[in-house]
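The complex is shown incomplete by one protein chain, all other protein chains being positioned as in the whole.
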Amino acid sequence: MSAAYNAMELMICCAARLLEDGRTAAIGTGVPCAAAMLAQRMHAPHLVILFEAGGVAPQLPTMPISVGDSRSFHRAVMATSMADIMETCRRGLIDYTFLGGAQIDPYGNLNSTCIGGDYARPKVRLPGSGGANDLASFCWRILVVTHHDRRRFVEKLDFLTTPGYLTGPGAREAAGLPPGSGPYRVITDLAVLGYNDETKRMEVYSLHPGVSLAQVRAATGFELGVREPLAVTEPPTPAELLLLREEVDPHRYVIGRC
Amino acid sequence: MSAAYNAMELMICCAARLLEDGRTAAIGTGVPCAAAMLAQRMHAPHLVILFEAGGVAPQLPTMPISVGDSRSFHRAVMATSMADIMETCRRGLIDYTFLGGAQIDPYGNLNSTCIGGDYARPKVRLPGSGGANDLASFCWRILVVTHHDRRRFVEKLDFLTTPGYLTGPGAREAAGLPPGSGPYRVITDLAVLGYNDETKRMEVYSLHPGVSLAQVRAATGFELGVREPLAVTEPPTPAELLLLREEVDPHRYVIGRC
Amino acid sequence: MDILFQGGGALWADPSTDRARRFFADKPRALIDKVMTVAEAVRRFVHDGDYFACGGFGCARIPTAVLHEILRQGRQHLRFAGHTATHDFQLLCAGNGLGQGQTLAAVDIAYVVGLEARGLSPHARRVLESGEVACTEWTNYTLALRFKAAAMGVPFLPVHSLLGTDTLRHSAACVVACPFTGEKVVLVPALYPDVAAIHVHEADRYGNCRIRGTTVADLDLARAAKRLIITCERLIPNDDIRQDPSRTAIPFFCVDAVCEVPYGSYPGNMPYEYFSDEEHIRQWLSAEKDIEEFRTFLQKYIFEVRDFTEYWQRCGGLPRLQELRRQEFLLHRGL
Partner (left out) sequence: MDILFQGGGALWADPSTDRARRFFADKPRALIDKVMTVAEAVRRFVHDGDYFACGGFGCARIPTAVLHEILRQGRQHLRFAGHTATHDFQLLCAGNGLGQGQTLAAVDIAYVVGLEARGLSPHARRVLESGEVACTEWTNYTLALRFKAAAMGVPFLPVHSLLGTDTLRHSAACVVACPFTGEKVVLVPALYPDVAAIHVHEADRYGNCRIRGTTVADLDLARAAKRLIITCERLIPNDDIRQDPSRTAIPFFCVDAVCEVPYGSYPGNMPYEYFSDEEHIRQWLSAEKDIEEFRTFLQKYIFEVRDFTEYWQRCGGLPRLQELRRQEFLLHRGL
């Protein structure tokens, strides 16, 4: 077992560490699922995971391919409806959710609908919200794990599919979204980012080992602040890597994507 | 087996005959249940019955005591929620419902909330709507089976719990209730009554054998029209009485109440 | 979408979803052991002045043990959701008008006082007719919808009940025109009970519950309630739950207490377990007629009794429950 690690492994470890014990997380397949499974094996044995299609607290035998496949409710405590899961989120019982998108803006808003052209004839048609808009509207803390580049980190989205802080401080509440909810962290292959308490704009919390702030700024299409003191991300520990490689993702479905 | 019959048996037979085959009925315990069971054994083998607490198409082994007890979903095709039943009614899938009340007015409106005094300190506090208001708002045809006397058949209700035709023609629709739904028949120990197509006021359709129109009018606290030609109610047939006494209500739970 | 009509009834609980979210944000959500006695559950989770609701329908699948304990512990000034509340309502009324304070202060009424085909409860009538309990009118479905709105985390749900009636006038619902179709529609406000009690067939130590037969409004009530006491016929291992997660009706994170109470719906009916004890229910109705006799009756069956097992032992014990089991399965009819 080597102490070296790839970017995917680092991102999963960063995400896992953010998930507190005794909390709940509505997760998707891939990185979020690996992060939750790792967290359960490290510091958060009482972390409860839910899948939007209806699986509650499954004991995952292997990575689900879909948030609705058989694995997503394997030895679950309940297999229910999507509405039941979404309503549980809406009542305020779900702490974390993981979302992705083709574009993210400084306020953590996400685009997964279309790029280029206009809405009726887009250059690239993407899937749409799925459950992302719902989860981002209902869960307390939104996490994003994504590759870091300028096409993805943009000042203005082509389409605002899923709400982050919208236009800044107070905008979520003014729109009718629940007070106290919103974007929490963005974990990329370069850094861990969060949001400025005052401006609600994204800023760098820690740089991954060997990455410079200039490098992160060069990969970001908008002005990027820094939370002082700027830290260096803790690399994965041998214990994390062991669990990740041997128990969480032995077939390298996720960690092999790098 | 005697061809003689009591008033309860006659009322049950009258109610049963009104239930067409292949239709659906949301029923309660007692007379409605006996009527539906008799109809299924006579002319309506495909009559489907539902109970508001969640029982769908049960094969009743005996009379339920409550619309929510075990009997109400004995060998049912589904045991579901009350909301599911009510919503099935609301979508327009349920043809008949049977309701009762302490008072009924000329438009078939019902009171099961309170009598005398005022609302905050009534002389007699009754149970309230239960599911009656919902069923009367959703099902196509409302049937009432009741004892016939002046305290019950009143010009003005002390409290309008459950909607009939409200104030007359067009009033249900104006209130927002579904077009084409409303009171259908009232079956009493004296007569079968219906509603005038124009005025939506109650009128006598048929007099039970041996009952005079004057007798019915004397037992009614409001002006009562007649649908011409005024018929005499067909008495129970030997076949009806046999099934009612031997199969539907062998313990005389309902037919013994007379 | 103007408000076309507003019912004049009082609203006994806050329908705000944002304020409910703040409560649920702090509700524990880990898989932890919640098994305790009914006495402890009522002590910890039912407070004076709470809005209380309970599961079941009529006399079927009711949490009788919790209601007895509420009386024994002398809870005061409860608000209550009376949705085909028969024996449960009768029990709460036994805390009023008998010189032991006022257990019931206000009630959202869909159906109370009556016991369906069995007739009206004399004492419940006495209590409501005295005017000491404040009332707002609803219907079985609209009261169930108020739980559903809360469960969904929305401040109201639309419905086409109530229209045109005095029930609407004495409710706290309002009428609006649908912005899509112009149809008139009633809006009923969400109802988040402070505490609810539901009796189920099986639960694990964490509160994952199974119900057999009709579920009435209990799936929504369980999710709407801020605190939830589960009584169950039987505790089962968590592994059983995980073997067939499709059968879980209530998930653990809704639940605060799990109390194993065999025969917990007695004298009510528990589907697939035992039928209602109609004879004992008749004794209740009969004892209520005279207020002194009722006091003695309550002493014997509730106040002098330590726990629920002692109650049903005073009602005929296991032989009686075996007879009710035979009735449930129609075995007494030679089937």
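For clarity, chains are labelled A, B and C in written order, and residue numbers in each chain start from 1.
Operating definition for what follows: contacts are C-beta pairs under 8 Å (C-beta built on N, C-alpha and C of every residue); 3 or more make two chains touch, one makes a residue touch a chain.
Every value quoted in this text rests on a predicted model; they were computed, and no experiment measured them.
S.K.: Could you run through the displayed chains and say which ones the absent chain touches?
M.R.: Output: missing chain touches A, B, C.
S.K.: Could you tell me which of A:Gly68, A:Gly180, A:Gly194 or A:Gly225 touches the chain that is not displayed?
M.R.: Looking across A:Gly68, A:Gly180, A:Gly194 or A:Gly225, the contact with the absent chain belongs to A:Gly68.
S.K.: From the list C:Leu128, C:Ala150, C:Val176 or C:Ile302, which touches the chain that is not on show?
M.R.: Reading the full complex, the residue touching the unseen chain is C:Val176.
S.K.: Give the residue, chosen from A:Thr24, A:Thr97, A:Thr161 or A:Thr220, that touches the chain omitted from the document.
M.R.: Checking the options A:Thr24, A:Thr97, A:Thr161 or A:Thr220, the one contacting the hidden chain is A:Thr161.
S.K.: Just to verify: which one of A:Thr24, A:Gln40, A:Thr113 or A:Thr188 makes contact with the chain not shown?
M.R.: Only one listed residue reaches the unshown chain, and that is A:Thr113.
S.K.: Which of these touches the unseen chain: C:Gly97, C:Pro189 or C:Pro251?
M.R.: Missing-chain contact among the listed residues: C:Pro189.
S.K.: Spell out, residue by residue, where the missing chain touches subunit B.
M.R.: Residues of subunit B in touch with the missing chain: 21-24, 46, 48, 55-57, 59, 73, 75-80, 83-84, 87-88, 90-93, 95, 138, 140, 178-180.
S.K.: In the complete complex, which positions of subunit A touch the hidden chain?
M.R.: Answer for subunit A: residues 29-30, 51-55, 61-62, 65-70, 72-73, 79-83, 86, 90, 109, 113, 117, 119-134, 137-138, 157, 159-163, 166, 171-172, 175-178 touch the chain left out.
S.K.: Mind listing the subunit C residues that contact the chain we can't see here?
M.R.: Contacting residues on subunit C, toward the hidden partner: 1-3, 11, 15-18, 153-160, 174, 176, 178-181, 183, 185, 187, 189-190, 211-213, 245-246.
We take it that only the chains that are shown with their structure count from here on.
S.K.: Which word fits the touch map of the chains here: line, ring, star, complete or other?
M.R.: line
S.K.: Go ahead and note the Å separation of the Cα centroids belonging to subunit A and subunit C.
M.R.: Roughly 40 Å separates the two chain centres.
S.K.: Report, in whole Å, the distance between the mean C-alpha point of subunit B and the mean C-alpha point of subunit C.
M.R.: For subunit B versus subunit C, the centre distance works out to 28 Å.
S.K.: Which whole number of Å gives the spacing of the CA centres of subunit A and subunit B?
M.R.: Using C-alpha averages as centres, the distance is 58 Å.
S.K.: Mind pulling the subunit C residues that touch 2 or more other chains?
M.R.: none
S.K.: Which residue numbers or ranges of subunit A touch two or more of the other chains?
M.R.: Within subunit A, no residue touches at least two other chains.
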